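Take a look at this one; I'll ask things after.
One protein chain omitted, others in place.
Chain lettering (A and B) follows the sequence in which the chains are written, and residue indices restart at 1 in each chain.
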Amino acid sequence: MIKKVRQHINQNEPLLFENSSPGKRGYQLPPLDVPSVDTAAALGASNIRAEIEGFPEVSEVEAIRHFTRLSTHNYAIDLGLYPLGSCTMKYNPRVNEQVARIEGLAWAHPYQPESLSQGILEVMGTLEKILAEITGMDEVTLQPAAGAHGEFTGILLIRALLQSQGNARKKLLIPDSAHGTNPATATMAGYKVENIKSNERGMVDVESLARAVDEDVAALMITNPNTLGVFEENITRIAEILHSKGALVYMDGANMNALVGVARPGDFGVDVMHLNLHKTFSTPHGGGGPGSGPVAVKKHLIPFLPKPRLERVGERWTWNYDRPQSVGRVRAFYGNIGMHVRALAYIMAHGGDGLRNATLDAVLNANYIRALIEPYYDLPHKAPTMHECVFSDERQTKRGVHTGDIAKRLIDYGFHPYTVSFPLIVHGAMMIEPTETESKAELDLFVDALISIAAEIDTDPELVLKAPHHTRTSRVDEVTAARKPIVRWKGVTEPRP
Amino acid sequence: MLSAIGVTSLEDLFSHLPAEVRLNRPLAIDAGKSEYEIVDYFRARGDENANGFASFLGAGVYHHYRPVLVDTVVSRGEFLTSYTPYQAEISQGTLTTIFEFQTMICQLTGMEVANASMYDGSTAVPEAAMMAMRVTGRDRILVSRTVHPEYREVLLTYAQHQGMPVAEFGYLKDAGTLDTADLESKIDSGTAAVIIQSPNFFGIVEDVRHAAEIAHKHGALLIFVFAEAVSLGLLEPPRDADIVAGELQSFAISPVYGGPFAGIIATKEKFMRQIPGRLVGETKDTRGNRAFCLTLATREQHIRREKATSNICTNQALIALMATVFMTVYGKEGLRELAQQNLSKAHYLAGKLPLRFSGPFFNEFVASTNGRTPDQINQTLLGKQIIGGLPLERYYPELKNTMLLCATEMSRREKLDTVAEVFAK
Partner (left out) sequence: MYPANFHYTKEHEWVRVEGDVGVVGITDHAQKELGDIVYVDLPKPGTHLDQGKTLGSVESVKAVSDIYAPVSGEVVEVNALLSTAPEKLNEDPHGDAWLVKLKLSAPDEIKRLLSAEDYQNYVGAEEAGH
């Protein structure tokens, strides 16, 4: 039975371009208080465009209705559980949005004098120090713009350190359960990828790892807890194996929501890692970004951090550009500062104890779901669950129903689906991460939905195969979208190529 | 909940962690604070910054007015708190706005395909260069010295491990525009792409067509970079370029000390499969209604892993939505009028100052600080609650005693006059 939702009307909305009428405007500019310049004389007639062909022309009311109507076509954390494994979809406190818009912070120009930037630098300096404490690392750079950008930065640091010792080495070891960003990052940083197979418990197999580590290996990129939500129990031994051959340990910190206040990567042998402020530290996902991917390092990697480095000199914060061993800049200016403000606000609201409690609740919620779902769905890896659990569709596949179908049917029950078909090492994976945000009541509704769907698959698999039934948009034809791509509006009359 | 799991305490859930990895002390972080205290803390930090100053800084980050509608839209939880729209059936809001964004970026730049955003302009540049390598099968990059110096630094960081040698070509000492003779002397059959920016870092409009001719004559691509998106309201779009890499900060994105901003990559349809980042495409649902979904995902890291076009995953979606709302509010007429106001303000101020270059400029220009250092002028301006221009010597040693000044629609005439007076003294 569907308890959480019933259908309600929401409005259709054409594209902006279809809604446009010549001459309509939604803007006002003040009268020009200086003489108007002749554009052709100033810029050269051939440099001036006639018009922006096709650009929208709508009134202010039409604009706000357009975006408001479209917003009602979205699901969001503000509407309920968003159990995407590996994505840590937790509540985004609104005070964070408020403080990020404080004028002195939001309107700070990156080139304004340091003497007039001490407030924002204090925020950044404070956040760096706290993130170092949380991770057990020695220093943090806030420059990377997202998790994958942090990975890239971290691997460049490893390369620079090894290069300074005379040999950058050739390859990175990456477990087969890793996020796709890990191997893609390796390539961008000029390393070959060697995959490491997981053992039957879903962990890195220490013996085969030991065999794979040689003088060509620059580092292991490991996610801990891994993408099965399993803590790599041999992590200190794994780090010893890498270190004994002069290689390093990179940790993908996407799953830090399972560890904050409980265990610190810096205490279990990690040399360098990134954090996702948009996961663990609650900055909003915003439909795909922005994120922020701070990188935390141990002492031996500090000289190579991206420049400029924020430093405290006496009573003032200052940027140090004199960093001869730095890997260089990974982006212009200093990072996604607006995300740093939000993350610090989140940390301040929780305090040390609150952060730890959030971890405990996140792990509790994942284990609760695991316990209640396990009788109905196959759980291929039985190792203890941390912040997320991964089921497989093995039982349901016998009825012709796959993880993607179950996901679509969950939508009818009023939930965003779990992560589908990832990690790749689980066939038909259903990866569930509830986060600490959810109450028992919301979790119970979700569990009921999954149990109910399991029953539907036994009695009426077609119902699940054709889901969702109650959404304004039914299943979308992704095949035609990819075969004949239409990636911009070309006008109503133009037929599909 | 604990009994359903079969444990007696929360701590039991962590009992499998080896003792040596456990943190056996509380985190050294202050106790949690109330909302009021948090707001108070950040207000105080804001007050330590340059509150209430007029600013003439540009150089890749511009002070433009942010229409109220922008925050109204992006504050809606349905946009703010949703994830990447992988589940198309319940993400049509985000998908539709991205499709509109891609369309408007194409209209603005004269390209045929635009992605759903990159981190920022600076990281879009190396991504465009790597794309050019894949398209041409060549590896050398020639970048103009008039491209934003920090963009060039980022390009070098990315290039050094890609087997992608990067060389620079110069600008004309008097005009401040591309030295095309220098470009001609350096380009060869190994050049994958020529990278130019317009308006360039000095605010000067470049001859894109000429640069494209030179690049194409040698079988290289032309990558066009823009940092001041408002200029495209007035300037001819770079139709002759093969790839456009740009920064949208000018479109209602607060400066926030340098980020988050939103970059874009746009290109021709024939290069669509080499573009990095996410793309939204149009299709239908099973009932025959128009629908949108993420498409051509096989280019991306979560499928192609080490062979992906880029490692980018999280992008700048909400910031791109800000830009979308901005473009909607201003629209066809407004963006042009806005650009004209910027041009007029900058030219008004420039008319009163000694200019270093003679090339045509949009809303930024380089002034000589004859007889004084830029810092002396800026110190005087600070005393009048004005943040002056960016001294260029740090980036261009040959441009001693010059500064880059920017005027926008937000620069009031009296402040422009004050700057002129301080220069004149």
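Structural remarks
Just so it is clear, a residue touches a chain if its C-beta (ideal position, glycine included) is under 8 Å from a C-beta of that chain, and two chains touch if they have at least 3 such contacts.
Just so we're clear, the structure is a prediction, and the values are computed from it rather than from any experiment.
Summary of contacts with the chain left out: across B:145, B:186, B:304 or B:352, the touching residue is B:304.
When the omitted chain is restored, the residue from A:41, A:455 or A:479 that touches it is A:479. Mapped onto chain A, contacts with the missing chain fall at residues 421, 478-479, 482-483. Residue-level contact of chain B with the missing chain is found at 273, 297-298, 303-304, 307.
By our rule, only the chains that are shown with their structure count from here on.
Look at where the CA atoms of chain A average out and do the same for chain B: the two points lie 20 Å apart.
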